[in-house]
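Here the complex is missing a single protein chain, while all its other protein chains stay put.
Our next item is chain A:
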Amino acid sequence: MAPPFRPLLPSGWTEHRAPNGQFYYYNAATGHSTWERPATVPPPPPLGPPHMSGGIVSHSFQPMPTVIKPIPDTKWSIVFTTEGNEFYYNSETKQSVWQVPEEIADAVKSFKETEEKNAQALHDTAGVKRKANDEEQMTSEEVKRAKGGLDNAANEGTEYEDIAFQLQFMEEQERQEQLSTTGSGDSGDNDNSAVHEIGDKDSQTQIKDKEVELSSEERMLMFKSLLRDMDVSPFAMWEKELPRIIHDPRYTLIPTLKQRKELFDEYCKERVVEVRAEKINKAKDLTAKDEYLSLLEEETSHRSHWDSFRKRFKKDPRFKNFSDDKERERVFRKHIHELKEVEAERKRIQQKKAQEDFMKLLREMREIKPDSSWRKVKRLIDDDPRYVAVQSSSLREELFREYCQKLEAEDEEEMTRKENERKQRERKERYSLKNREAQVRGERRYQNYDRNAAKRKAMRVKSILAFQTLLTDLVRTHEVTWDGKKHSLEQDPRFYGEGLEDNDKERLFNEHIGEIYQKRLKSYHQLLSEHVKLDTTWIEIQPTIKEDPRAVRLSKNEALLEELFDKYLAREIENAKKEFLELLKENQFIEYRTRMVQLSENGAKDETGAEKEKVRGLTKEEIHDVLKDDNRYLVLSHMPEVRDELITEYLNNVEAPKMTVHQGRD
């Protein structure tokens, strides 16, 4: 497969062609693949580390026989693999290691020395062997790299699967190639037969009695023992188990991956039977134990003994189906121990209850005092079942003493409690007495306050009255001010009435002069009404009234009097107008006639009929005539134009709304 001019590949590596035709290199043992051709390594250091044998035996070197040589005086053998490696195998522990175990280091050394001597005699094959060895060894560096690759393969799940997938088809290819070149045979046996041939030749020429070639059967067994040692599950995935077993020397005993896979399947087939059997046995053991336990449950008590139990049930299937006597006894003892613990616990609870009940019994005996005698009390209660339940008489007495102490403590407690209560009660009483006193004091204070207020109020009224008489006596005109008059008022003792403040006095003073002013204004109005008509002017009247005391007393100020006159006259005119309108309203005749006029003008018939033609509007004279005797008419005689205006206005007012009413009726 590899072109002849190319250097040999290190052991474990195979050459392949990628889909694009490019060569790549694959190490089945490490799962490592690379485009670069791995360099052939120089001769290795003595006792170099193990190399990871590849899954596919390279066709470019001659396979070596697998040989096992027991190392004298040890349990170990040295195994030479088909690829020229060696490892050590312990036939007793089934352990396989690459490195020389320390315990046999000397033995190996001397063994090797003798081998060396033998080897010199066996020139041909030994030469081949060494050559192969040199070519196939890897440097320690290479191993590290390979191991790194392997770890990666284990970690990154997909890698090993890809490898396996690839490998499967590479082997297929391989098989086809072999078929086409050899034209016969089965690929599986091909390698083996080659090994056998060489092995046979070896044994014919060199193998001494101590040296035994491993048969393919043995190799297969060792490979399977590897799987077993790694506890590979029969349900495992082959590709996933690969990284776990690849380190082991026994892995290399089988030359191709395909064969390894087949052995793996075989191993699984055997193992699954065992696993099933184990499972069934386990289940059986479990039921047997269950049944044995139920036997113990039913037939033992905390007082049972092993020997008698065994004698009694040794023929019972529940007894004999379970394990062996040793285990039966162990389980029995464990069970009895548990029962004893349960029993002890039950007793403890029972005793506790009995003691509590006994205490209750004592408490029911009211006549027991702290200093009662046990001898006497005992006689009172010794027929009670609660007395009997406490079996030890010394315990009963002890409990009684305990009870008496308790009683004493309780009595003491009771006394302190009562003492405290008494103290508290006294404190409370003192407190409530104080409270009452305070209340009474408060009430008295309130009553005093009340009486004083009434007194003060009466005094104030008296003072006000006194002050008012003072004002009446001393203030006879409204044309004074508080500040101007205050001084003269202060001369009188009535000014100092009890309970009167300064502002009270000022207020009373202002009220007083206000009253005087109103009285005098009223008199002035009276005076005016005696002389004034509605058209009277100030100039006309002023001479008439100016000497009248009713004017003089109000004010000597003519301008002020004129102003008051104007106000008076304006009000009088307003009143006269209002009253005249009242007069017009009161006089229905006017309204009636006005309506009649309106009806006839509209051509409507009048119910009275006769006067139809005569209907006409009342003249102003007629209206005046009707009203002329009324004082309210007469008052306005001084303002006839105003009176006429009012009449016209009234007539307009009467006509307008009534018109609408009539039209609405038609």
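Throughout what follows, a contact is a pair of C-beta atoms (placed from the backbone, for glycine too) under 8 Å apart; a residue touches a chain by one contact, two chains touch by 3 or more; residues count from 1.
Just so it is clear, contacts and distances are computed from a predicted model.
One chain of this complex is left out of the view, and of "Signal peptidase complex subunit 1", "Cytochrome b-245 light chain", "3-methyl-2-oxobutanoate dehydrogenase (2-methylpropanoyl-transferring)" or "Cell cycle control protein cwf14", the protein name its UniProt record gives is "Cell cycle control protein cwf14". One of A:A236, A:L407, A:L521 or A:L534 touches the chain omitted from the figure, and that residue is A:A236.
Touch with the chain that is not drawn comes from one residue among A:A105, A:V272, A:M415 or A:L634, which is A:V272. For chain A, the residues touching the chain absent from view are 17, 19-21, 157-158, 161-162, 164-165, 168-169, 172-173, 176-177, 179-180, 234-240, 265, 268-269, 272.
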